[in-house]
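Yeah, one chain of the complex is gone here, protein chain that is, but the others are all in their spots.
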Amino acid sequence: MERIDLANPVFAAYAAAACLMVLKTVAMAWATVWKMMQVKGGYRAPEDARKTPLNPAPRAGQTDPDERVERFRRIHQNDLENVPFFLAAGFLYVLTDPAHWLAQTLFYGYAASRILHFWAYATAKSHDLRATFWTIGVLIIMFMAARTLAAVWGAF
Amino acid sequence: MERIDLANPVFAAYAAAACLMVLKTVAMAWATVWKMMQVKGGYRAPEDARKTPLNPAPRAGQTDPDERVERFRRIHQNDLENVPFFLAAGFLYVLTDPAHWLAQTLFYGYAASRILHFWAYATAKSHDLRATFWTIGVLIIMFMAARTLAAVWGAF
Partner (left out) sequence: MERIDLANPVFAAYAAAACLMVLKTVAMAWATVWKMMQVKGGYRAPEDARKTPLNPAPRAGQTDPDERVERFRRIHQNDLENVPFFLAAGFLYVLTDPAHWLAQTLFYGYAASRILHFWAYATAKSHDLRATFWTIGVLIIMFMAARTLAAVWGAF
């Protein structure tokens, strides 16, 4: 059987987690847009303070940082720091032929850790709780990358 | 025929769009460098204000933000928020065996949306025009990720 194929259950688990993480990250951009619409501010480009159909009533300070918007930008940035590396490490890890249950645990565990990280960040839970969810995700990435390196370098 | 092979026309279309997007994103870094050279400022690291062959005449304020440079940083950042997720979603979407015309439309349509987004942003067109091009690209990513999820979960 092909490894890089949706018919391979290990790869299918990766593909599902990967697509969920792509949608999750893209959703952060929409959440930022939604917050900017709500606050009618927190914009970044000078031209965004001009009058347009989407900004019918410009006011001073629309391009100043707004914490309600910045919070979603930070969550988004955290995804940029993490998700692309999960996407790459998870893909390569599939090629080491991991046990199905282990691969599923890592892939869906990663997705769960990021959803929980989002919840803890969006609702301003304590740093320590948020850091815990982040750490789980990072350790999964590190494990998969280290396991793949070991496979390549023959140190099974 | 292999799916992950440049001889597969669907994968070849993905690979071409992916390479164009990699080059486009990397070009944003060069555009930022070019603007910093022109402005002789907008640097970020304190040591960049020191006298070196590339900075022969240091002046005060070289590490202050400069809007002409910041504009390219924002365009670059927008690529970081979008392109890696296109690269991943497009790859997985190839594995769902899409029709050639549809895959080509999505892959090259994505590339076109990002080129137009660049044009609208670099020339400070209205927020609404820029947001339109951004939205087209994001919807293509979301469609490909959702289609792959549907294929994995058997909901054809």
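Going by the order they are written in, the chains are A and B; count residues from 1 in each one.
Methods note: a residue touches a chain if its C-beta (ideal position, glycine included) is under 8 Å from a C-beta of that chain, and two chains touch if they have at least 3 such contacts.
A quick note: this is a predicted structure, and the numbers were derived from the prediction, not measured.
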item	value
Given A:Leu23, A:Ala45 or A:Leu80, the one touching the chain that is not displayed	A:Leu80
Where the unshown chain meets chain A, residue by residue	3-4, 67, 71, 74, 80-82, 84-85, 88-89, 92, 95-96, 121, 124-128, 130-131, 138, 141-142, 145-146, 148-149, 151-153
Absent-chain interface as seen on chain B, which is shown	4-6, 12, 15-16, 18-20, 22-23, 25-26, 29-30, 33, 43-48, 50, 52-55, 76, 80, 83-84, 87
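Assume only the chains that are shown with their structure count from here on.
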item	value
Centroid spacing, where centroids are CA-atom means, of chain A and chain B in whole angstrom	17
